[in-house]
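A single protein chain has been removed from this complex, and every other one stays in its place.
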Amino acid sequence: MAQLEIEDLTIQYQTSHGFVHAVRGVTLAVERGRAMGLVGESGCGKTTLARAVIGVLPKNAAILGGTVRFDGEDLLALSADAQNAYRWRRIAMVPQAAMDSLDPVYRVGDQMIETMQLRGGLSREQARDLSQRLFAQVGLESSRTRLYPHELSGGMKQRVVIAMALALSPQVLIADEPVTALDVIVQHQVLRILRELQKTLHLSLLLITHDISVVADLCDDVAVMYAGRIVETGSVRQVFTAPQHPYTMGLRNAFPSLRAGAGPLVPIEGFPPDLARPLQGCAFAPRCPFVVDRCWTEDPALLPAAGGQASACHRASEAALLRTQAGEAFARLSATHLGSTQ
Amino acid sequence: MSVLLEVTDLYKEYPLHGGVLGTRRTVHAVNGISFTVHSGNSLGLAGESGCGKTTTARLVLKLLQPTGGVIRFAGRDIAGLVGDQLLAFRRQAQLVFQNPYEALNPRFTVLRALLEPLIIHRIGTSAAQRVGKVTDALHRVHLNPPELFFLKYPHQLSGGQLQRVVIARALLTDPVLLVADEPVSMLDVSIRAGVLNLMREIEQERSLTSIYISHDLALLRYMCTRTAVMYLGTICEIGPTAELIEHPRHPYTQALVSAVPDPDPEAPRRAVRVADSVPTPFHLPPGCPFADRCPEVMDICRHVRPLLHQVGSVEVACHLYPDDAGQSRESASSAQEAR
Amino acid sequence: MTRLSFVLSRLAQTVLVLWVVATLLFLIFRLMPGNPLVAYIDPTFTADMERALKRQFGLDQPLYVQYGVYLQNLVRGEFGRSFFSREPVSQVLGQVLPNTLALTFSALALAYIVGIFGGAVLAARRGTWVEGWGIPAVLATRAAPEFWVGMLALALFSFNLHWFPSTGATSPGSMYASWWAQVWSADFVRHLTLPAVTLALYLQGLPTLLMRSTMLEVMDEDFITFCRMRGLPERSILLRHAARNALLPVVTAFALGVGYAIGGNVIVETVFSWPGLGRALIRAVAAKDYPVAQAAFFFIAVVMIVMNFVADVLYSVLDPRVSHERR
Partner (left out) sequence: MSGGERAAEWPQWARATATWREALRVAWGVARGDRYASIGLLIYAVFVVIALAAPLVAPYNPHALIYQPDGEVAANLPPTAAHWLGTTNLGRDIFSQLLFGARAALLVGFAAAFGVVVVGTFVGLLAGYYGGWVDGLLMRVTDVAFGIPFLPMAVVLVAFLGPNIWNTVLVITLLLWRDTGRVVRAQVLSLRSRSYVEAARVLGAGHARTMFVHIAPNILPLSFLYGSLAIGWAILTEASISFLGFGDPRVISWGFMLQDAYNSQALARQAFAWFVPPGVCIMLVVMAGFFIGRGYEELLFPRLRRR
């Protein structure tokens, strides 16, 4: 049984111009000790999903349905205190705005110690030793604990937040865009640290990012999210080499790779649907080159295919064929610039 | 092809206000950069944040005054340009911004924003002619039907659409040089390719000269024929982009290339033997700027600053590649005193 | 920019501002209409006696010499004599200054205690009726003219209910061993109550609204969300993280408030005939007693400018982002 199982989770925001259906029935499982990548573009609902798991959603968000099971226990059904017991002791998170997540008027070391004392019940000395050790584990000198957040570089702040996430040795770690704002060399180092920590501490990692190369570098499995819904899951090797869903195919063609010859990049025409308005049929239909009538009316379910891979597309059975045509199909679509393009 | 842009020994320092009696510290953003761009070519400026690539772009566009060195545009030093000459230069050199959400005045409609360059440079005699030019520009950047966008405000458009309006605005003065500062870093992956392809088409169509600034080597490989890798305000390696990526020579370029995560899960991971991040450029080390992070640092690296010299098809500034007669050693030290 | 250099640069700017204000004062009071010596001269004076008097006050010297003398006296704290009572100005002001300080600090203390607590409550009760009625009420305290509120207080609590005296700081004929004894005497406190409460009612508007909006702003910060993710108890998030960040601007406002309050007491002291610095200034201007007016004005300006400086230093001490310069 997976360490973290999300079933049919539905979340919506109440905004000035109506209800926004950010998460529309997501089912996702993070196996024990494995790294699951959650890939999606801005506005697809991946951060909302992560914050629902840790149970800290913005005030105007509401969970309409579904379950979040940790080792079989549904967190959403628990009382506030019982849910709080899971926070940081069992599930920890490196938030998206990690750079701004440190209180500017306290030294970083003190903020670490505070968490360990208040939630971990450690004495001041124990907390200080543990934070020194954690700093070393993330490649920071222990002297850095005396600094204030504004005195640290972006890479260092990121590593401090990772160290804080590990303060009470959680079993599940969620990392939301941990390396997006970092330069490529520091990014490499932080990824290496995350990979080592995940292996040595046997963490179940849920990594959220828009960058598929980061997922390829760090994760065992991957789930692709579009317009509040999981459209494809499977091992990284399966999904990246033999994608089933047209959106994943499109992402691969649009992603510039350093190694491959400088082949033409193919964009995905149009832009994601407005989640404030109810959706008819498949959300990707307006941008999909392989769209058929069924796609406009019937919302495809996430159906398993061969080898544990799954995708939510009516033409999943023809995936092998579609994959070969994907390049020209998307190119043809972008050439027509139909309507007001993206 | 003639040289459109020639930069020689460019320096730029910012005084960090240390208060009336405080210690006066200066940030050395650009420390002796020289390169040329032939008309019709495209040059990439790569490097981590704080390496001076954005400052260089602002200097070339005369948005900042250099502390030292000369920038020649079409053979003329841009430092002295004033009045009509400056206006003519402004018309020929345009900039595409990193953040499309801030590059358009929130109070202007798309039409008003695109009319602005025509008003400033008095392009087009009648209003109808100006609107015609705006319509063509919007059509050229695939924003169809153009009229639909005339009375829209920036907050009503998506990132991709905004960036296309910015590109359209840059085209309206018929520029010769187009500088793009991280043009797609704020856009979603799926629509980046669309904007990049658009810029490539326009460049070929108008044989534009372009400078692309990006931390993403894969993007520079797609857009630029030549690239300069920058570190602490200096150029450590410059040459054909594909050559730089396939056979990086300077240790920093090697680190940059191997640090990029590969989207192909099968690809073997490469070690990056370089220490932490870029230090803030308050004080410049005497020798090679990369000395204290370089895995192959030698004694000479700490004292003598290497100069760019030809090695194969690229130019490298590194003592690992001494010039045939060790020329780099003497000229380097003499050049040091001169500055 | 280390904290020392920040403080030194602000100090230099403060001295510059003080000098400019002093010069402004010198010019204004020299160009005032009417003969400054009117109080001294009576009809029996002959022309040369008048000239002798002018020489004694140095008024026959060219302007820049007078300016030189003026600055020297200023630095030495020598403010000359009152045209009216011929007493040294420093003595005249010395008597009234303590009353102003007592009034100002009691009102400010009251205002900021109410303000900080009230602001936190308004922030916590965002969107409820408390905010719906609270904000307009606080705005009303800042919109109502201070002297009118004072008049209402006097009409009601003094003339109608006779709970408090209507004028002065002490009952006529009461003697006190020292100024300190006077301040703590019941009689003084009864006199002080109405003016202090009226001034406090006006002054609490700023800290209340400021505390509310900085609390709201801080509660939306990412580091507060991160505290919640770590499961820290809401109470410790509010006190240790939100309040500490929200108090920074409020503390600075207190320092500025001292300067403003002293400058603003003029009105409250006049309504309650409270024998303070502000009232002395107004009566001096009305009576064209320029030395007293000029000195009182200069003193108030010094307090304001110095408190501006103290506010900056206080902010840099409290906010590590300013004091701990990045290496």
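We just call them A, B and C in the order they show up, numbering each chain from 1.
Methods note: a residue touches a chain if its C-beta (ideal position, glycine included) is under 8 Å from a C-beta of that chain, and two chains touch if they have at least 3 such contacts.
Predicted, not measured: the structure shown is a model, and the values here were computed from it.
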Which of the chains on display does the removed chain touch in the whole complex?
B, C
Of C:Pro249, C:Pro275 or C:Pro291, the residue touching the omitted chain is C:Pro249
Absent-chain contact - pick from C:Leu122, C:Ala169, C:Ile267 or C:Val313:
C:Ile267
Thinking of the whole complex, not just what is shown, which of C:Gly94, C:Pro145 or C:Pro233 touches the missing chain?
C:Pro145
Of the residues in subunit C, which ones touch the absent chain?
13, 16-18, 20-21, 24, 28, 31-33, 135-136, 139-140, 142-149, 151-152, 154-155, 158-160, 166, 206, 209-210, 213, 249, 252-253, 256, 259-260, 262-264, 266-267, 270-271, 278, 281-282, 285-286, 293, 296-297, 300-301, 304-305, 308, 311, 315
List the residues of subunit B that touch the chain left out of this view.
61, 63, 86-87, 90-91, 93-95, 97-99, 102-109, 111-112, 115-117, 119-121, 127-128, 130-131, 134-135, 146-147, 150-151, 166, 169, 173
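The criterion applied here is as follows: only the chains that are shown with their structure count from here on.
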Based only on mean CA positions, could you tell me how far subunit A sits from subunit B in angstrom?
32
Residue positions on subunit A within touch of subunit B in the complex are 41-42, 153-155, 183-189, 191, 210-214, 216-217, 236-237, 240-241, 250-259, 262, 264-269, 271, 334, 337, 339-342
Contact residues on subunit A for subunit C in the complex?
54, 56, 84-85, 87-89, 93, 95, 97, 100-106, 114-115, 118-119, 148, 150-151, 161, 164
Contacts from subunit C onto subunit A in the complex sit at residues 221-223, 225-233, 236, 240-241, 244-245, 248, 318-321, 324, 326-327
